[in-house]
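Other chains dropped; remaining ones untouched in position.
As written, the chain order gives the labels A and B, with residue 1 at the start of each chain.
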Amino acid sequence: MVVGDVTTGTDVLVIGGGPAGYSAAIRAGQLGLDVTLVEKDAYGGTCLNHGCIPSKALITATDVAHEARHAEEMGIHADPAVDLAGMVDWKDGVVDQLTSGVEKLCKANGVALMEGTATFADENSVRVSHGGEGQGSESVEFERAIVATGSRPIQIPGFDFADDPVLSSKDALSLESVPESLVIVGAGYIGMELAGVYAKLGTDVTVVEMLDEMLPAYPDDLTRPVEKRAQELGIDFHFGYSASEWQDLGDGIRVVAEPAEAAATDGGTAEAVEADTIELDTEKVLVAVGRQPVTDTLDLDAAGVETDDRGFVPTDDRGRTNVDHIHAIGDVAGEPMLAHTGMYEGETVAEVVAGEPAAIDYQAMPAVVFTDPEIATVGMTEDEVEDAGFEPLVGKFPFQASGRALTTGHADGFVKVVADEESGFLLGASVVGPEASELLGELGLAVELGATLEDVSSTIHAHPTLSESVMEAAANALDQAIHTLNR
Amino acid sequence: SGDAETPSGHVFAPPSVRRLARELGVAIETVEGTGPSGRITDGDVRAAAQSDAQREPDVESETDEPTDSATAGADAEPETDDDPGGDDAATAATQAAYARGAATAQVE
């Protein structure tokens, strides 16, 4: 390894300025540690620049137009025109505000910021190469390192993100005009969120998914309202198909998909095993089949840090890799690859590094899919409760019975809670419906605190709110619901 | 049931209590909960730490942090600003005042 002329020393080196990395750096700074954060690209990482925030901005904005367009029932007649370039500008403004906020917060908490790509030289130093021509590089020595280099979209054979009609999720969040048609490969959460955005913008959306259902990570009762809505939005689905290649048609492209063996041999539905190749003519194709860890710029070997067979960096409950003084957090450390997981790990590991009695020991990890309607889950599923050896007691409340839901015109879906029958402790919850993402806050707190069904059902909730549904679902498990029938 | 041991090892204690257990070197899975439905309270953890201390006087060394000399600098000292046992009674009393479930909710 070439050693540069400049050598900096830092107690704690954080590599990567996404939610995991900046949270770790800020918390370390708050704890009085000498901390340096290296980021090669943009503060805020995937989440702020090309992930959570831009996607939610577009989802919310397209909903404003879509809601008004479909509110005749409420006595509202509107035909909004959407200027996608204008919407993307607005979204970029939101992103800028947040990323510059992250930068300010880092500085205010005493974090030294360094721009460049960090590569391990050995167990106690990295080389940071600065971006532009002739910007050179420098060596940084550390006592402890925290790897937070995140993830990137997976490319599949036949679809190169460098080609113009082939979009990654990042590209799909910055289009300048609404495509007439869009094929989306992958019906996971990213694909389904963007399917909703473009369908509402008027694009003819077709989704190709290898497995035989959308959002395969979620149980059917949760995905059913989303499926119904997707149909209303005119989104077409081809389940059990793998996209294999695309062809240039001059004024558009043709996406070719083959029956996915996996689905077929699995005994998929009739629809899923249609024998033949399908051809879908479209303007663009978005590939959203998953994300993989980013470690290629790091030279982990030089530091002796091991990865697993998928490239993730395994860690223990203090976020330590196999090398004790090198930690890994966020997407690069494996599932669940979610921003809030990364932030929690970042804060926790910063505390560990500062010698505090911290550990990664949550009871309740939330997850949200911002489809229409939203899906939100926290803690254990009914099956997991059973597998863990508890007797599951389930309570449910349909939004059709919620006054607040009806006043918003969105009453599909339900809140479901799962508890241990004997003790009444809440172990998990799931919601599909309006503001599911926000209702999860209370449900997560309840699981995390070890609240019982009775605790939740006898806490007064303001009327009329959707959050009453949380209380009613808990009461339903106890056969005490007022606004829905008990079992 | 009042028994803290659950089939899965899932712990019924709020985050503040779980952190206290780490701070005091108490294995929380072994603590008997006296809160509503057997929830583990900070008082339970402190009591467990006390009885551990009686059995194993060197409990301090169990606070498992590898408070690495590597961390160097002023902050290597673990922040145990909470004086264990000191405000025990006061905290327990305040908690009792708020854990209303304990007082009125035991329907059976």
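To be clear about the criterion, a contact is a pair of C-beta atoms (placed from the backbone, for glycine too) under 8 Å apart; a residue touches a chain by one contact, two chains touch by 3 or more.
Quantities reported herein were computed from a predicted structural model and do not represent experimental measurements.
Only one copy of each distinct protein chain is displayed, but the complete assembly has the stoichiometry A x2, B x1.
Operating definition for what follows: only the chains that are shown with their structure count from here on.
Separating the CA-averaged centres of chain A and chain B is a span of 33 Å. On the chain A side of its complex with chain B, the touching residues are 11, 31-34, 143-144, 324-325, 352-359, 361, 363, 388-390, 420, 422-425, 427, 448-450, 452, 454-455, 458. Touching chain A in their complex are the following residues of chain B: 1, 6-8, 10-15, 18-19, 22-23, 35-40, 63, 65-68, 70-80, 101, 105.
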